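Missing here: one protein chain of the complex. Every other protein chain is in place.
Think of it as A and B in the order they're written, each chain with its own count starting at 1.
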Amino acid sequence: MSDPNLQDFIDLSAVLTGLSAKLLAPSPDPIKLPPLFFATAQQGMGAAAFSNLLGLYASIKGQPPAQIASAVLGSSDAQIAQGARSIMKLWLLGSWYQPYNQGTAHKGDTRVVSDQAYKESWAWKIAQSHPMGYSQYHFGYWAEQPPTLKQFTGVDAKEGQQP
Amino acid sequence: MKITLKRAACLGASFTSALAMADAAGPPVLSPAIPFDVTANPPFTLDNLQHDFDVLSWQTFVALNWPAKADGSADTSVKIGAPGQTVWESWKESYAIFLPQGQKPLAWDQHTPPPAACQGKGDLPVLQQMGKVAGVLDEFIQPFKTGPLVDQDGTYTRNAIMVNQPMFNDIVNNGLYSQEGQQAFFTKADNRIAFSCGTKETQQVGAIMVKSAWKVLGGNDNPQDFHAVDALVYTPGNTDPNTGAVIPESCSAQKVGLVGLHIVHKTKDAPQWVWSTFEHVRNVPEKTTPMNERKGPYLFYDAQASDRPINEPPPRPWDPSKKATPSQIVREIPLTVATHQLNAQWQGALKGTVWANYQLISTQWPTAPADDCQLPSPTNPLGTPAPSFLANATLETYNQGTTPQASSSCMECHNNATTRVTQSPRTSFADFTFLLERAQSTGAKE
Partner (left out) sequence: MSTLHTQNIETADVIVVGAGMAGSVMAYQLGLAGLKVLVLESGPAIPPNRSEYLERFYTAVFKSPESPYPPEQTEQTPAKQFAPRATIQDLITAGSDDPDKVQKSYLVQKGPHLFASTYERVGGGTMWHWMGTALRLLPNDFRMRTAYNVGVDWPISYDDLQTAYCRAEQEIGVSADVASQTYLGVTFPQGYQYSMHGIPPSLVDQGLGKAINGTQYLGITLNVRQTPAGRNSQNDNGRRVCAGNTSCTPICPIQAKYDATVTMAKALDTGNVRILYQAVASQVQVDANGVTGIDFIQYQNNGTHQNGTAQGKRYVIAAHAIETPKLLLNSIGPHSPKGVANSSGQVGQALADHSVYLAWGLMPEGKPLFPFRGPLSSSGIEDMRDGPFRSQRAAWRIEIGNEGWNWSVNDPYTSVCDFIDGTNHGGANPNNQALSGVALVQQLNSVLTRQFRLGFLIEQVEKDPDKALCRVERAEGFTDGLGLTRPQITYELSDYTKEGFKQARLAATHIITKLMGATELTDLNPELKPGSQTVFKYDGQNYAFFGAGHLMGTYRMGSDRTKSVVNKDQRSWDHPNLFLVGDGVFPTTGTANPTLTITALTFQAADVVASDLLKRTVQVQANQAWQGTGVQVNGHNWQLAVCTGGQWTANPGTGMVGAAGNSRLTAKPGYTLPGQAEGALIGRIGNSGAPFLVGNQAQLPRGQQGELQLCINDDLTGRYGAGLSDNRGSLSVEVRFGTV
């Protein structure tokens, strides 16, 4: 990515979602969700609030992830705090949840950003599965143990959870 | 919407990289050597890698279309374009591998006689399938029984599937040509379908399968514009309305011209295979071309019949013995600028041969390839193909588009192919080929 803002957006998304930047924005990338999500969040939050969010991130990006998340999600600027949550939902569900009234959009409006956004959304991989309506697996897979959470997301499952 | 963004990105990057490559590489070299794997040059951007795979496609296209000697190997004493059967035309056809009662195929160098209805019509290759037609006429599973492709003379186009010797050996040596053979193969708990990969290290060509589309040359067709051959156009009869329209068997010798070619090659860097597809340059206009610029003349589109519905199959029943309404087809996803430029280079090198009449549509390759040639990737079996969608207007005519799972994507659809032993994921996965579904039962009881 040549655009530093885009890279910050990806890195911030990684911090917030717990999914690494390499997973959210693989290279090479024929699907190109990161720029689409960037534009979606920018439009949804409004350019100013979005810029403030990225600005906040840029100023603290050296800190540990937990601190960054806390600063962003606990920001006293409600638009930053709510907008960031909508960005998390965007990656996990492929839908934009309008965080507050902005332009003609109302708080609570929801839309699926694109068929690819749904198909690539991460909540299902976090469930060690696939989005309903999009499976790449083979007959009978459901009768067998799925790959581990670590294989899907790079994150270890909670202690004592599963093999 | 998304396509526009993607193409905009491509436009920006591809001019630079394509020109850079052109400067560095010079005109293409025509060689009968089938490449073992892609040659990828840094930087490994999406556009550069796409270019490298597209070059692989052209190199493979040239090598496979080289005139062959009697033993099927390329005749290095002549140049491509010289008369004679091509290398891939000498390969085993699917009907010669998956035989009635699951019989063992004849050895690689032995010819399987054509169906009885074709006896006496000359020792010619048999073309039997039509488009994406159901039942007996279509011996392998199609995503949907979407329909036949009809040319301007009202005649159905015909298909043939061939595999190279490594793939043939994989099938025969493992007994995969019969249902019982497949069952026996899977009784060993570690066995899974995994065709051979091409590798540069061992200088081995991997499994290659080829699917060709042909039109019967008519009065308005100039054979010089095509790779034209004499072939046996065979329609297996069908008497069972449960599997398709009831139609008579027939076979006749016809002059046919190549209009579409899929080349699929499994390599170490692409265990999900490399999917190359070529078409005759005059097949169809692109959907994005304005109506008044669709000059043609096209093989599967009539510029005068602009009110006919586009990309719709003819009405059922589909009976190749009867004339049908010519198909009115456009290409949904246009070729990229980079592809056009690469095509121009290769067509230039092939000038003077019939092969200059063909163009690469694109190459689909896995951007996140599986770790090895045996096991599918557990969390991303497709390996995130690029481009996401790819269709040949003569072979995936009626499901072009960009909707996941419904629109043509080589890997996505072929990933659903299975064996005849659908018990578990291990036994079901057929390594991206629908051919194994054609295996018949020997009838033997256990």
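The rule we apply is simple: a contact is a pair of C-beta atoms (placed from the backbone, for glycine too) under 8 Å apart; a residue touches a chain by one contact, two chains touch by 3 or more.
Everything quoted here is computed from the prediction, not taken from an experiment.
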Touched by the hidden chain, restricted to displayed chains: A, B
Hidden-chain contact residue, picked from the options B:N65, B:T146, B:T235 or B:Q364: B:T146
Selected residue (touches chain absent from view) among B:T267, B:N283 or B:N416: B:N416
Contact partner of the left-out chain, one of B:P27, B:P241, B:G296 or B:G348: B:P241
For subunit B, residues in touch with the removed chain: 134-135, 138, 141-147, 239-246, 311-313, 315-318, 398-399, 401, 403-407, 416-418, 420, 422-424, 428, 437
Residues in subunit A touching the chain absent from view: 15-19, 65-66, 69, 73, 85, 88-89, 92-93, 95, 97, 110-112, 114-115, 118-119, 123-124, 126-130, 132-146, 149, 153, 155-158, 160-162
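Note that only the chains that are shown with their structure count from here on.
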For subunit A paired with subunit B, centre-to-centre distance based on mean C-alpha positions, whole Å: 38
In the complex with subunit B, residue positions of subunit A that touch it: 26-32, 35-36, 114-116, 119, 125, 133-134, 136-141, 143-144, 147, 151-152
Interface residues, subunit B side, partner subunit A - complex: 1-2, 5-6, 9, 44-46, 49, 367-368, 376, 378-382, 384-388, 402-405, 412, 415, 418, 422-425, 428-429
